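Other chains dropped; remaining ones untouched in position.
Read from first to last, the chains carry the letters A, B and C; within each, the first residue is number 1.
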Amino acid sequence: METLTDKILSETIRVRPKESHKGTYGRVCLVGGNDHFGGAILMATEASVYSGAGLNTTLTDSSNFVSLHARMPEAMVADYTHHQELVELVAAANTVVIGPGLGTTTTSMTVLRTVFDTVKPDQTLIIDGSAITLVSEHHLSLPQANLVFTPHQMEWQRLSGIKIADQTDDANETVRKQLGGIVVLKSHQTKVYTPTGSFLNTAGTPAQATGGMGDTLAGMIGGFTAQFADQTKAVLAAVYAHSAIADELAQTQYVVLPTQIIHELPRFMHDHQH
Amino acid sequence: METLTDKILSETIRVRPKESHKGTYGRVCLVGGNDHFGGAILMATEASVYSGAGLNTTLTDSSNFVSLHARMPEAMVADYTHHQELVELVAAANTVVIGPGLGTTTTSMTVLRTVFDTVKPDQTLIIDGSAITLVSEHHLSLPQANLVFTPHQMEWQRLSGIKIADQTDDANETVRKQLGGIVVLKSHQTKVYTPTGSFLNTAGTPAQATGGMGDTLAGMIGGFTAQFADQTKAVLAAVYAHSAIADELAQTQYVVLPTQIIHELPRFMHDHQH
Amino acid sequence: METLTDKILSETIRVRPKESHKGTYGRVCLVGGNDHFGGAILMATEASVYSGAGLNTTLTDSSNFVSLHARMPEAMVADYTHHQELVELVAAANTVVIGPGLGTTTTSMTVLRTVFDTVKPDQTLIIDGSAITLVSEHHLSLPQANLVFTPHQMEWQRLSGIKIADQTDDANETVRKQLGGIVVLKSHQTKVYTPTGSFLNTAGTPAQATGGMGDTLAGMIGGFTAQFADQTKAVLAAVYAHSAIADELAQTQYVVLPTQIIHELPRFMHDHQH
């Protein structure tokens, strides 16, 4: 297992080409946020926007539109219960993030199924939070796409069937191969299992042990995969950057809030581009 | 009566253990905020989040969801008139803060009774603002829990039956013993009566004599008791930190707003951890 | 006519007494903000809060509650079409500001009449914006109270009957005596006519010629009169501080926004207390 360093940043965060436009930096759809967990999709969206994704659309419960725009006028919104809009917007995206604050109701399930039915093999689909729980509980077939799973240990237990105590690298890697794609297994030292190897993230701080961190990471992975061609490196760079920024902030803060990490992204990415 | 110093901070604010996750830092439910006083529960929530509590859920009038998320996507929300949700969320919490902006209507009373019927002896329950008034007026039986009362002098008169002029330490301590728990008696020099002694807070400034300070303190006590094992020290540290931050800000400000104190918490707690 | 200097600040902004509480610094009711001009009452409220008024309640169209709390959880809210609440809250205030964004509809008129019928001689009533227009057009009788009018030149023409070209100090002072109270006649060099003399404000900058400045000033006058005993000096200090802060900001800004002035108040008032 390889340990991530800031080398992954300079390998991934390219200097932007002069002749480019917002389309060059990808379209991200962020799907989630029910009437209880709206904040989760707000943070995921904010993370994608500050990562530099070219266009961001948030598909969520309509009760979250106003709070989203009050924070982030840069994002577009649509109601995830509008089937046709959901289909069209997901189909037009480069990267789809589904799960932050999605919940586990019938509506959540309908939204998830629609997304799974819509994504195509050339799209990247990040499956986070409640979406992982729904996949696990309903034994959903996974779509053909560049899949990225971002479970914490209990969600991974549900998805992989491996109990937390038994989540060894070998066991995890075996299930990852069955699932396909990339698994970001979040804990105080996050591990990333990919088709080209496994990676340990030693960055990170207990100061970031607070609600919303996972939603933020999912949004960052959305923003990074939309912009950077190598999808594995994009995931790894997002994981590392998320923790490395937290480490910087924790030098002066007892707790680091998700939105504080987000707001550091433009500066941090500037300093690590190559 | 012992005078609080910054010693209480270093005795309480532990360096966070490396191997930990958001669950390590507790679940806080914040209950309050009717259609007039929504700002109170927003400030209490913001204070708990910035204190570092691991997970924060705000149970409030649904009209407050959008303004809460516009400020604080880190918090989850639920409607406090949904009985079942209120019961489940309160039951799952380590610390419950009830009162900021709760009001004194029939709805307020129903919510308060549900919380009292739900909390268990191992939970900490902070009873603030209108909740104190309701307890006093309706002679409610108090639940078995780690109780923390945060009255100002008039609320204490209502609760204890001791007129403001007669609120001597002896009289206050006698009623505290009958009530059980901890009493934070707020005034320009707040006193804290606990089972292990009484404490005088000489920190604090008239610059913080503005609406919302009490809501902020209640939220901080919520965040501190959720994180730090010694509940008495957690309360004392929150009381002291609230005033000490205000003292710092008052060196350059004529008035110190509650939200300004809140935003200093991560830095302040960093500088006083041990 | 006397020219205002920063002497008015040190004469007015007292060092806060150690033994005090939020009640010491007054209760302000801010009444206005219809469904088009909600921002006006938001700015007036924000100005009153940042001036240091102890308790602030905003009576406005209910559509403005969420945006107000998203910016200012420190303020309480009520619907100005609820007659009984309007009466009770206005009756409990030290200072009432009416007019910012109130509009000139039947509802505006009903609200204005209720406020006029409720205020008592020991209260301060600031009559701003559309409230001045309504008084002028409907020839309303003014209530017995400490009245402060804050017209710009056209509103003063409507209220006083003096055409802008004829608004000499003598003519203005004559009408002020008939009206009673204080007149703050806003222009690029604001003049304040009071029972104890007239004052010229030479501070101020064209950088502050932007919408919302008047609403902000009305809110500051609300906050200052609620805190400082000498009502004339409180008005003069608010007028001067509003312009002096703008002058400071204009040293580095082409335009100065109302909310930027507001956010400087705690620091500015700290530096000029005595």
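Things worth noting here:
We adopt the following convention: a residue touches a chain if its C-beta (ideal position, glycine included) is under 8 Å from a C-beta of that chain, and two chains touch if they have at least 3 such contacts.
The structure presented is a predicted model; accordingly, all values stated were derived computationally and were not measured.
The complete homomeric complex described by this structure file contains 4 copies, of which 3 appear in the displayed model.
As a working rule, only the chains that are shown with their structure count from here on.
It takes 90 degrees of rotation, in steps of 5, to superpose the Cα atoms of chain A onto those of chain B. Look at where the CA atoms of chain A average out and do the same for chain C: the two points lie 48 Å apart. Chain centres here are Cα means. That of chain B falls 34 Å from that of chain C.
Residue numbers of chain A whose C-beta contacts span two or more other chains: 66-67, 70.
Contacts from chain C toward chain B in the complex involve residues 13, 16-22, 24-25, 49-56, 65-70, 72-78, 265-270, 273.
Across the complex, chain A meets chain B through its residues 35-40, 42-43, 46, 63-64, 66-67, 70-71, 152, 187-188, 205-207, 209-213, 250, 252-259.
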